[in-house]
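A single protein chain has been omitted; all remaining protein chains appear in their positions.
Order of writing sets the chain letters: A, B and C. Residues in each chain are counted from 1.
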Amino acid sequence: MKVIQARSIRKVLDHSTLILFAAIVITFGFLSSQFFTFQNLSNILIQSSSLAIIATGMTFVLLTAGIDLSVGSTMFLAGVVSAKMVAWGSPLWLACVTVLLVGTLYGLVNAFFIYRFKIIPFIVTLATFYVGRGFGLFLSETRAMNLPEGFLKIGSVSILGIPFPVLVLGVVILSAHLALSKTQFGRQIYAVGNNAEKARKAGMPVDRILLSVYLICGFCAALGGLVAIAQLGAVSPTFGKQSEFMAIAAAILGGTSLFGGKGNVFPGTLIGAVTIQSIQNGLVIVNANPYLYPLITGAVIFLIVLIDSLRHMQEVKSRRLGASF
Amino acid sequence: MLLELKEIKKSFGQVRVLKGVSFTLEAGKVLGLVGENGAGKSTLMNILGGIHKPSSGEVFLEGKAFAPQGPTVSLNSGIALIHQELNLFPNLTVFENLFVKNFPRKSVAGIKLIDRRAAIFRAKELLEQVGLDIEPDRIVESLSPAQRQLLEIAKALSSSPRIIIFDEPTTALTRHESRRLFSLINDLRSNGIGMIYISHNLEDVISLSDDIAVLRDGEFINGYTKGGGYSLGSIIRDMVGRDMDQFFPDRDNIPRTDHLLEVKNLGMAPIVNGVSFVAKKGEVLGFYGLVGAGRSEVARCIYGLDSFEYGEVLWNGMRVKTLNPAAWISRGVAFLTEDRREEGLLLDQSIEKNVALASLGSFASAFLRRIKRKDINSAAKKKAEATRVKCDSFDGQATSTLSGGNQQKIVLAKWLLTDPKLLILDEPTKGIDVGAKHDIYELVNELVGNGSSVLLISSELEELLGMCDRILVMNRGRISAEFAKDVFNREAILESALHVMEEAIGA
Amino acid sequence: SQEKNGPVIGISFETLQAEYWVASLESIKAECERNGASYIESVADGDANRQFEQVSNFISRRVDGIIIAPKDAHTVIPIIKAANKANIPIAIYNRVPVENSGEYITVVADNYEIAKSAVDHMGRIAREKGGEYKAMILIGDLGDINAINRRKGFEDALVEYSDIVELVAEVPTEWNQEKALAGVTNALQANPDINFIFSSSDFLFPSIVSALKNLDKYHPVGHEDHVLLGGFDGDAMAYKMLMEGYLDVDGVQDVHFECVEAVQSIFDMIEGKEANMRIRDPGFVIHQGNIDEFAGRMWGADFASE
Partner (left out) sequence: MIAQLKEHYQKSDNSILYLCVLYYIVMSFITPGFFSLGNNWNLLFNLMPLVIVSIGQTCVMLTGGIDLSITSTIALSSVVGASFMSSDSGLGFNPSVSTFIGIGVMLVVGAAIGLVNGVAVTKLGMPAFMVTLTTMMFFSGFAVWLTESQNIYNLPDSFLRISSMSMRDVPIPVVAALGVMLIAYFILNTTVIGEWIYAVGLNVKVARISGVNVDGTIISCYVFCGVCAALGAVLYTSRLETGSPIMGQNILLDVIGAVVIGGTSLFGGKGKVKWTLFGVLFISLLDNGLNLIGLSYFLIMIVKGLVILFAAILNVLKERPSLAS
């Protein structure tokens, strides 16, 4: 009897992140009829797209037990560079391509120091965090920059009824998910994250893998930056600040471990990002007291993590019992 | 000549590990490599595997000079190395571990994706070869050490190598799986594959090998060929540099009748199913069983490392409520687990600190719990020496740089230092050389002679027969038989370990 | 800064987050140079402690004068004490210290008053036009005293118009454009009939405009679906929106005036002359009715033309 009960509890807990996400949505749905409209749900997706894209890149890095503090600066650089280029009269597509290159290059710089000099990722990306923002501020003369109409159009266009940011997000998540779960490269990322020394002993191209995750992270940061400014139409000096924390939070909320080797982009990171955004969205929709925002956000995320870790404890227990159920 | 080593030398910093070793390996032959802990066997093999570069000396592969720049090069040249410290990724599944270097792939829209179906199919074949009956998509974290060992062997086979190096492949295996492995080795031999077989189980080495090479302190001491007339005794003499009289030292102590530890109807389905037993004071109680029989799990449940569903544990006749390691240690119970790297050692820490870890409390002042450094360090050093650890320094060297057997000794020393009333040993002589084994048996005898008890879980029946006052046999999570010292019977023990198993499979 | 023989001024800004601060800093630096002084600058990133440390560093370097845009009205007090103790003239830019002890120059535009009159003007327009209004305010960082004062000015101004204007959404932005965009979008989602928006800073306008455009609600003044817009600061974006006829009202701080006066007073003090210790920038409210008169005085106008 007790066993059966324990099992059914376990079953429910198995999908805790999803269930909690649903719980949040339903709660807000009760509090405001506006929350459940199609338009609003699509808004949530659009609003989380930038964060989710960046968090996807971050997930790759976290999986190798690394960290990238410089994504916010990369975003900012991306914004500044694109604004500058368009202001100098370059066509939109060229600006976008350049920005993505800049992001990738930024990742390359991180990767270079990490794998050439074996400096720990935290310090390298802390340094590039400062350098990137400083350089962006230099380019922008510490001023807000407005982008031409064209950018906003990209941000608000829909293809086959799917808003552009969501489309980009979909493509990113899908390819990241495929790469991580269905390719050799992806599985080797998990191996390296578990134990780089063992991976090297097994003859895996550890350096190349590390290199590529930072490239991917830089690319995603730039892309996330582009998606964000395409919605905003402007870049301010604080653009992208704290994004690194939110990206890491989204990934970890989705079950990725800071210690490497554990986690996934889909559904993990995606749910993480969307959950964070739904809370923000719901609070505005129900017109909550602005002072309560951080309190509620903090408490709700705490609760989610709590329930998830309780489930995890259960899981460890049942895993030891073998694959019998 | 498949492989030839010439005057290989290797130093780590100031430490000279290999001092010029030469030998050859022919196709379709098995070379047995033996030597004391820390003699340099693993180091030598790591050189062949491309993990270390030799300081000097040459290697010839099929007559051509061979200087691998990395593990991949070795692997591609057909050398597969089964590491002593398993090189598996516990966060991946079984089949992913098998193919993580080279998955079967299929092209989808120009992108190479893992062909999961082919991988699983191939994985099943490989697993069957080594006699491992598990689902290929099981996560390796959930495997027992024995299962992991077999998986590691399957992994080596997956690259279709010409040379396979086994570095102590049977430490986690029972006879049953070992035999299976030996027949596999014989098959491979007849397919013309050259193998190097390292083990401290000298009988195995003798029965398997065509040639035997003995290392001592990084030097090649002696070589034997099959039919060349040699004995176990001469090999041991070459290894340890002295004669050894009796392998299992005598103990003249008779267990008392009072119960020290009593376990009643302990269970956690499906691994442990209602286990009851008693350990008496001054007794060495043995546990025998096949892989996955649940011996380790019983000990883990008792010690509070894993939780169980029903049953109770009595200590000195009193029911124990708090089952956790700290509480057990304060009662005087120590538990040497079978996984030394994950559960036994702080690999980055020095020998001294590792040995001291479990006894800090008893070497600390009552006020502020300050550690009496001098006392604890000298006590730790003494214990480490008693287990005959071979190392360069007790306080400077990280335990990760010790040889496998020496690491095992450190863990043992750690638990001996707590001066336990009951010592639970799970595969304590795993990877330990004959000489040191002998020393450890003496340490156990000394402990028991002082009135303590020992719970000895082992897959080496010889060891149990030689050491125990009683042997319990486990089978599918149950205790299937009990044997007292005067009625020890090898066949009967094996029978009761195997028998029900087959019945259960048949059912 | 080039080393000259003239006096050295230490300039410490709490933040450069909004264009207003950048314009102020630039303006002060230009004034210093015009007066033949060199300067060292520092930005504290919103951290009162760091600002304290930075000013202490200035003092130990023995600068000749200090101009500081402090984090808030309280934490500036120990800074003033330290400057006074070292006998270095100090000017407090944009915020009034709570206490009147010590010797310092203040230059302030009253955030509360300017915000209040700007919103008051919005109310007047609303009343003239007639109809019911649903209002939204974008609040700044709740840890920022200016954001609080502007919000208070907004609320107090609305009291008089409570019969026609109802506040339905308060969007916290933490002075972050992305948060603002998401917040405005969400608020408009919850209350599609919002037609009265006040932004606590002009630099959040890109977010508002973007959100409105997405819903096809961004129209010039006079259009039947025009959403009444009000802002604060007077930056380039606001200037453009005013000129193009999209923005109704903006509360403006007279940056140029403030900076010139501040630097002048500091120099007077350095030279031992009688200085104007309490400089008050009355600010002004600009709207479609007085564009011609005031547009030239908007600091954003210079920025917009660059």
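Just so it is clear, a residue touches a chain if its C-beta (ideal position, glycine included) is under 8 Å from a C-beta of that chain, and two chains touch if they have at least 3 such contacts.
What you are looking at is a predicted structure, and each value in this text was computed from that prediction instead of being measured.
A.B. asks: Taking the complete complex into account, which shown chains does the hidden chain touch?
C.D. replies: Visible chains that the missing one touches: A, B, C.
A.B. asks: Any idea which of C:Ile59, C:Val171, C:Ala211 or C:Ala301 touches the chain not displayed?
C.D. replies: C:Ile59
A.B. asks: If the hidden chain were put back, which of C:Ile148, C:Ile266 or C:Met298 would touch it?
C.D. replies: C:Ile148
A.B. asks: Contacts of chain C with the missing chain: which residues?
C.D. replies: For chain C, the residues touching the absent chain are 1, 16, 38-43, 45-50, 52-54, 56-62, 72-75, 77-78, 98, 142-145, 148.
A.B. asks: If you put the missing chain back, which residues of chain A would it touch?
C.D. replies: Touching the chain left out of view, chain A contributes residues 65, 67, 69, 113, 116-120, 122-124, 126-138, 142, 245, 248-249, 252-253, 257-259, 291-295, 297-299, 301-302, 305-306, 309-310, 312-313.
A.B. asks: What chain B residues would touch the chain not displayed?
C.D. replies: Spelled out for chain B, the touching residues are 303, 305, 324-326, 328-330, 335, 337, 342-349, 353, 356-358, 360-361, 364, 368-371, 373, 414.
FYI, only the chains that are shown with their structure count from here on.
A.B. asks: Based on which chains touch which, is the overall arrangement a line, ring, star, complete graph, or other?
C.D. replies: Per interface graph, the chains form a line.
A.B. asks: Using mean C-alpha positions as chain centres, tell me how far chain A is from chain B in Å, no decimals.
C.D. replies: 43
A.B. asks: Taking each chain's centre as the mean position of its Cα atoms, how many Å separate chain B from chain C?
C.D. replies: Taking the mean C-alpha position of each chain, the two centres sit 71 Å apart.
A.B. asks: Between chain A and chain C, what is the separation of their C-alpha centroids in Å?
C.D. replies: About 33 Å separates the centre of chain A from that of chain C.
A.B. asks: Considering chain A alone, which of its residues make contact with at least two other chains?
C.D. replies: Touching at least two other chains: none.
A.B. asks: Would you give the residues of chain B that are in contact with at least 2 other chains, written as numbers and ranges?
C.D. replies: Not one residue in chain B touches at least two other chains.
A.B. asks: Of all residues in chain A, which touch chain B in the complex?
C.D. replies: 3, 178, 182-184, 187-188, 190-191, 193-195, 198-204, 261-262, 317, 319-324
A.B. asks: Which residues of chain B touch chain A once you look at their complex with the stated criterion?
C.D. replies: 49-51, 70-72, 74-75, 83, 87-92, 96, 100-103, 105, 111-114, 116, 135, 138-139, 141-142, 268-271, 306-307, 309
A.B. asks: Would you mind writing out the residues of chain A in touch with chain C in their complex?
C.D. replies: So the residues of chain A in touch with chain C come to 32, 34-35, 37, 39-40, 43, 47, 50, 137, 141-144, 146, 152, 155-156, 228, 231-234, 236-239, 241, 277, 280-281, 284-287, 289-291, 293.
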